[in-house]
Each structure stands twice: as C-alpha cells, then as structure tokens.
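Quick one: this structure, given as structure tokens, is what I'll be asking you about.
As you look at this complex, bear in mind that one protein chain is not there, while each of the others sits in place.
Naming follows writing order (A, B and C), and every chain is counted from residue 1.
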Amino acid sequence: MVDNELKIELGKQGILVTTIEELYNWGRRSSVWPMQFGLACCAIEMIATTMARYDLARFGAEVFRPSPRQADLMIVSGTVTKKMAPQVVRLYNQMAEPKYVIAMGACAISGGPFKQGYNVLKGIDRYIPVDVHIPGCPPRPEALIQAFMTLQKKIDGQPLTGEGRPRFLDADAQCEFPVPEQGAHDLEPPSNQGVWPVEIQGVGSRERRDIDGRQVSTDH
Amino acid sequence: MSVAETRTERSAGWNRPPAVEPEGEGELLEVAMGPHHPSTHGVFRMDVSLDGERVVRLKPVFGYLHRNHEKIAEGVAYLASMPYTDRLDYFCSLTNNWAYALAVEKLAGQEVPARAEYIRVILAELTRIQNHASTIGFLLQEMGASGTPLMYAFREREKILDLFESLTGSRMMCNYMRFGGCRVDLSSAWIEATKKVVAGLPAFVDEFEALLTGNEILMARCQGVGVLKPDLAVNAGISGPMLRASGVNYDLRKVDHYGIYDRFQFRVPLGDHGDIYDRYMVRVLEMRESIGILNQALQDIPLGPIMDAKAKLRGFRPKPGEAYGRIEAPKGELGFYLISDGGPNPYRYRVRPPSLINLTVLEDMCLGHNVADVVLIFGSVDIVLGEVDR
Amino acid sequence: MLGEGIVKGMLETAKNFAGSFVSEDRLTTVEYPEQRIPTAENARVFPFLIYDGPDWHAGLRCVACQICEKECPPKCIYIEKSKDKKPDFVGKPQIYPARFDIDISVCMSCQICVEVCPFEAIKMDTEFELATGDRFGGLLLDCRELAKSNEYYHSIHPTEAAEVDARLAEEKKAAEAKAKAAAAAAAQKAAADAAAKAAAPKPGAPAAGGS
Partner (left out) sequence: MKTVEEIKAAIEAAVPGAGVTVVLNPSPSAQHSLRLEPAHALAVAAFLRDDPELAFDYLSNVTGVDWLDKEIAEKVKVTRQVTKTVDGPEGTKLEQVVDEIVEETRKHVEPGSLEAVYHLYSVALRHGPLVLRMRTVNRTDKVELPSLTPVWRAAELQEREVFDLYGIVFTGHPDLRRILMWDEFKDYPMRKDYVEPDDYEYEPTAHDAVLKRAQEHRSREQGSRD
C-alpha cells in the first residue's frame, strides 16, 4: 500500500497511484444520473439547479433520466402524499442498483409544514432508505449541490468488500421494499418496519427529546 | 374496453364533450400517463383511451399532491396560513399572498395604504412575467425543444428571483404580504435594481419571440390544436390567459378594479382561435403589458406607510361573517373564500384554484388529437399541481 | 419562406453562444462551491437565538415566553421554561429556556417567529449548507446549536442588526430611567413616611395628612 502523503507527492510528479476501490468509486460518484422526477415546490428548485446558473452538470449529473431503469439517484423533491407514496416506492424498486435517495426539503424528510395533514406522508424514510437529507423549504439550489457533494463523499467512502459495502455488492442486501397499499383510512402498512425505526428510543442519543422526554430536565 | 362502452358512458352525462367516433373496429388502447412522467408539470395522471394514435377518451386523475392546505388552515390562526399560501402555486407566491390578504381585508374591512398597493402591483407583475416566461419554457420543453427556451426563461427568472430574495428574504416562498399592507418596506436601492431588471426585460421578450414566435415547427404543432370555444370557456369557468386566448375579454384587473390597477394604462391581449398558439401569444403579449405596468408603477410609487395602522399581527379575530376575494393571478382567477365565526382561525377556508378549474375542459380540447398533442395541450393550460390539488 | 422562423431562432441561439465569450451578462454560471452568489441581506433560512456577551448561556435574550412556539405555523419549536431565573441584558431576573428545540426538518422558514418575538431574541440565519445523513440527530437543533452571538447577527444582517441594537439600547435606557424614577419615588415615599411618622407621635392615630 502506498500511504497518502507519498501518493500526493507522486501525483505532483505526474504519477497517478490509485487503488481499484478508489478508481471504481471515482467512476461511480462522477456519473450519478438522477431521475427526472419532481413532486412539488422543491422540484422547481431542482430544475433551477440544472439550469445555467447553478449547473448541476458540473458534477456529472446533467442527464436527468425519465426512466427509473436508467437512473442512479432519486431526488425526492417535495411532499409525498399518501396517494403518491406507493408510486414513489414502486419507482424506487424499479431503479437498478446502485441507487441512492436524496430527500430534498422538509416535506420529503418529515412531511414538513404539511405533516399534520391527513393525506401527507410524514417522511419518505418510512418506506425507503434515504441517504442524504436536505432541510429547507425549499432548499436553495446551492443546498442541493451541497447535498449532492455529500452524497459523492458517501459514495467515495464505501469499501468494495466487507462491512459497509454498497448494496449491489452484497448478495443478501434488500434492494426492493414492499409497496404500501391504499386502505380505507390510511396506507397499509403505515410504515415499513424494516426501514423506519419504530422504536424511536433506539435512535441515538436524542431519544430523550421525544415527547416522553418532557419530564427529563436538561443538563444546564 | 371496447368502443361501445365509451359511447354509453358518455351519453349518460350532460353537456359532456362531443363523442369522437373511433375509426375501424379494433379494441381501444388504454394508457395511463402519469403520475410519474417526463413532462415537467408534476404528479398528474391522465387515463387516455387511444384508437391508434387518436384520443377518444381522456380522464384526468388528481390528488397526487393533495396536501390538505384547507384543513390545516382551518386549524391555525389567520396569519399562520399566509406562508402556506406561498406553497399553493409555487411559481407565484406573491400573487397567492395578495389574494389571501385581499380576502381577509374584505372580511375584516381593512384599508391598505397607497404605497403598499404599489408594492403589491410591482411584485405581482414581476411574478406574472416570470411565471409566463417559465410556462412558455415548459411548454416548449414538452414540445421537444429540450433545454434552450427553458434555459432562457430561467436565466431571466433568476434575475427576478434575486429581486424577490433581496426584498422578502426568500427566492420562492416569499411570505411577504400582510393583512392591511406589506411586511418590509422597499429601499431605494431595491427600486433602482428593479428598474435595471425591468429595463432589460423587453430585450428578453424580443429574444424569446425571435426564438419562437415565427418558428415553423412551433406553428405546425400549435396552430389549430386544442381549440377551446369561448362559450364553453365561460360556461366551464375557465379564467386567465386561457380564457382570453379564446377571445373573452375578462381580466379581473379591469373588471374588479381591485388594488390600484385603475391607475395604470394597459391593454388586455385577446386571442382569436383559442388554440395553443393563441395561448402562447397571449402570454407573450401579457408579459409586454406587465412591463408597461411595472414602468408606470416604479415611476409613480409614493412615499408613506406600508401597513394599515389599525392592523395587528397577533390576536387577529375578524367579526363573524364571510368574504370571497379574488385576483387575476398569472394562472387565472385565484379566489379565497373565508367564513369567520369570530374565532382566531377561520371556520371555513377555501381556495378557488384556477389551475384545477382550467383543467375541466382538458378532455374537450384533447379529443380527436394525437397522443403527442395531449402533453402539449396540457402544457398550454399552465397548471401547477400544488394549486390543483392543494 | 418556409424555414425562415427556424433560421431566425438559430441565429438567436448563435448570438447567445458567441455572446457568452464576450459578455459578462451572458455567463450566468456561478461555480458553487468555489464561487458563491453573495447572500442577500434579507435572506432567511432557519431561525437562531441571539446571545449578548461572551457566554452563550448567560447572554441568551430569550425569556421563554413561548409566543413563537404558539405562533409557529408548522409547530416546529419546542420550549421548556426554566424553574429558576437569571438576569437578562438589563439585569432584571428573567426566566430562561431550559430547553429550546427547533426541528428544522419541519421548519418552513416563514419568519413568523421573528416577527412575533417581542424580545428580539430569535432571528433568521442565512446558513443553508445543512445536508446530513442523520435524520434524527442532525435535524433537531437544540439551544446550544441555535445560540449565536450578536456579532454573528451583525455580520449577516448588518442593517437590521443595527436597528435592533438601537431599539434595544433605547429600551434599556428607558428601563433604567424607569428604574431610577421608581427608586427615587420609593426613596421619596420612604422619606415621606418617615416624616409622617415623626409628625404623628401616636402609632395608632391616623396619619394627619402626612404632607
């Protein structure tokens, strides 16, 4: 193995030293093709990001594919309603691995300002795994680019073998998720147990912030 | 589904679109266009029955972006609904603000100072220009001119959004108007910047027209396609540029005399044929008229307060009663119907969405045309799903 | 002539293409992240809490009145009042927020919290680079993450911050003047009482006028 300093030094001399892993991930992260898939307000900012002023093409993502079969990245840009959620999950299932999801804007993350509505899904991560969340209502185009760079960093950091490898290299990993059905009062099931952590107490140190945490006094 | 079935279904209804006789004997092809589709108008589905390439039946399916705006608004204070109105027609947050503010002002009997009225006119006309430019861009995108017209439109739109951001703080969700006025005052620097942008707009419209208006492909695709007759347009409650493209002279800025539109000189462009090309042309001409209004408003804007002195931000409780206020939004007649029971939140809060009602005649316009024209006709209606489904 | 319109349109695109080599106006791309569009002074993204002085906890202007919590349209603010009091910027003991959380995964950046706050304690930030993979931890901001200094506020919204500072200084002056007047009045009253006592030797007797 070549250590990092030596690699940089060699790079200055015009000699490129790389590993298969780096080369592979470099190729993957430099051609992430998003799906042309707009839901609501954030979709307009997404379109603005692809236009001349912000120019998402600089990151290798200029080709917005209309078909999920050809896309690597789903930008969930806007409110996911309960009427739309089955379609979103189905589109995600139709995408080929490797596939990533960016939840753009408050509505896609948690239902946002509309979360108290009867027809709004409280976050797309109830049904499919999300890689990057961008808060904002709507996020600025630069924020989407920054999220895109965050995703590229994530792709860069994925090892090809062992723990943490991408799903398409892991034969046992789940790539498709059950599509919810539209029932008489709500979606059935209301969330996908495999993706959405029902036991909120188990998600990190913030669990005391839940409504039960009202009695727990803070440290200061 | 067979041909005979469509015919019985149609005869059951009243004043339904005229039946299109399928040629030949074959089965009809059913295509569900949407809710995910490559066109840029969001989550909307059309169930189309095709006889070869010809459309013989078209049923729009709504609700994929139904965000319960009305239900949420009935549970929160009057002021708290203002930022939600931004998200109705997310291209035109400022006109949505205005319509809602107008309805509440009618309900509570509030006055708006002159300077605030001028600010509202300036912002509404800027909104109209960027909406029409983007609409034409999207229409051309759907026609297959992928990229160029939309890029030109968005280049101009970004300039206007920068103005919105420097005044209201946000590019799209401005949340700027208040009951009885506006939230922050214009600076003279902002007016100067706006004058500069407005001075550049005629050149942009000229450029847009040179690119598109005489284009033979555009004419071939648009002329005579999706014709809407004026009597049907009025009966179906169509409003905005679509109504005027059918030749009906009905612009709420002239009819209702709301705000201070009486002080400005402008004409109402009308179409002759009511086809896609007329709708395109009416929008281009409206942009030119809006530039004229902007020039007058920026010239005459008076000094003074921007809020009604009696208006209060918190604890706003209008007396029991109801009011319907409407304005000429870029998409058409945007109305708000409010019922107050004297409490802090409205008892009934209803948005009259122009985009939804303009889609009433979608089937009438599409019947008999090719399936490729459906997307085009749909694009020429100019809808935003946030407003269709609310 | 057929095709004239298309040629005219092509010329327009050609003009734009060639123009981008000579005209700055036609080069619209801003190469984020290396270049940035200057942030507009009024720009708003998410709220933050202002503190005065060096210590964020001591200088927090918020007095946990919970008005913003009530007025927030999507209800993304959660405040818990403290049980004790600490002195605020005029030195008056005030309740402070024992917990102040904003769920930015819900916040719609509407600025209503800023408008209704009577204490100039909550303002809008311009920071937008907040993308994160951590849905539950990264998007719930607590008091510590929300607290930012007045200097920071001055750096992002200079005009507005100067106005706010002037207003607060005036209020402080008024409060001090009021306190002084109250103290003076109290002193006067005490003196008068003493004088009255001296004038009336019998404690049970009604104070005869006192003046």
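We adopt the following convention: a residue touches a chain if its C-beta (ideal position, glycine included) is under 8 Å from a C-beta of that chain, and two chains touch if they have at least 3 such contacts.
Remember, predicted model here, so these are calculated numbers, not experimental data.
Note on the chain not shown: across the whole complex it touches A, B, C. Screening B:Ala236, B:Ile260, B:Ile301 or B:Leu367 against the full complex identifies B:Ala236 as the residue touching the chain left out.
If you put the hidden chain back, the residue from B:Val248, B:Leu298, B:Ile327 or B:Val384 that touches it is B:Val248. On the side of chain B, the interface with the absent chain consists of residues 12-16, 62-63, 66, 68, 70-71, 75, 106-109, 232, 234-237, 248, 250, 255, 318-326, 333, 335, 337, 339-340, 347-348, 350, 352, 356-357, 359-361, 389, using the contact rule stated above. Listed for chain C, the residues touching the missing chain in the whole complex are 69-70, 75-78, 101-103, 106, 136, 140.
For chain A, the list of residues touching the undisplayed chain reads 82-83, 110, 116, 118-119, 122, 182-186, 190-191, 196, 198, 200, 206, 209-212.
Criterion: only the chains that are shown with their structure count from here on.
Summed over C-beta pairs in contact, the chain pair with the top total is A-C.
Taking each chain's centre as the mean of its C-alpha atoms, chain A lies 32 Å from chain C. The distance from the centre of chain B to the centre of chain C, with each centre set as the mean of the Cα atoms, comes to 35 Å.
Residue positions 28, 73, 108-109 of chain C are each in touch with at least two other chains.
Multi-chain contact residues, meaning those touching two or more other chains, occur in chain A at positions 52-53, 113-114, 116, 137, 140.
The part of chain B that touches chain C in the complex is made up of residues 76-77, 79-84, 148, 152, 155, 158, 162, 165-170, 173, 175, 183-184, 207, 210-219, 313-314. Remark: chain C residues 2-6, 8-9, 11-13, 16, 28, 40-44, 67, 71-73, 108-112, 115-116, 124 touch chain B in the complex. Residue ranges of chain A in contact with chain C, taken from their complex: 52-55, 58, 106, 109-116, 123, 125, 130-137, 139-140, 142-143, 145-147, 149-150, 154, 200, 203-206, 209, 214, 217-218, 220.
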